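Mind having a look at this structure? Questions to follow.
The complex appears here without one of its protein chains, the remainder shown in place.
After this line comes chain A, so read on.
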Amino acid sequence: MAPRRHTSLRTVPAYAFGPSRSLHTSSVRLHGPIERPPPGTGIKVTFQDSKGNLIKTVEVNEGDNLLDIAHEYDVDLEGACEGSVACSTCHVILRPEDFDRLEEPSDDENDMLDMAFGLTDTSRLGCQVKMRRDLDGLVATLPSATRNMFVDGKKAGKH
């Protein structure tokens, strides 16, 4: 093993501070591989947060899955394995009426859902939910973002 020279070293920008700076916090995302339908013609999908607050309602084409849809419309749904049913990061919770209209999840999908945080009886992997006309109006709830609060030596507290 002979590691190679660090080529980018000389280009590491010199670090310099100005006076106290304010760092603006927001989020940027890349867009997914699907196309948006012309407004008014698509199937409607609503994303909401774990408390039931509306994130957004978007229009999509038949066959698009919820993970790709979330990425196309900047909804904060992770897809670590990129839709290959090898992780649980695109877990969404559906309403019973939407869940029942879908085919049963496969064993492979259930195996991954077993590792999802906040698993419910109507949980699915977003990458496995493909939109159809009869699912128009589907509501997907993102699981709670605050998970396993973790404090060594004492119970979780506020800081």
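As a convention for this text, contacts are C-beta pairs under 8 Å (C-beta built on N, C-alpha and C of every residue); 3 or more make two chains touch, one makes a residue touch a chain; residues count from 1.
In this section, contacts and distances are computed from a predicted model.
This figure omits one chain of the complex; the name its UniProt record holds, of "Probable cytosolic iron-sulfur protein assembly protein 1", "NADPH:adrenodoxin oxidoreductase, mitochondrial", "Nicolin 1" or "Prefoldin subunit 4", is "NADPH:adrenodoxin oxidoreductase, mitochondrial". Only one residue in the set A:E59, A:E78 or A:D98 touches the chain that does not appear here, and it is A:E78. Summary of contacts with the chain left out: across A:V45, A:I69 or A:C87, the touching residue is A:C87.
The chain not displayed touches chain A at residues 1-9, 12-18, 20-30, 78, 80-82, 84-89, 107-108, 110-112, 114-117, 119, 145-154, 156-157, 159.
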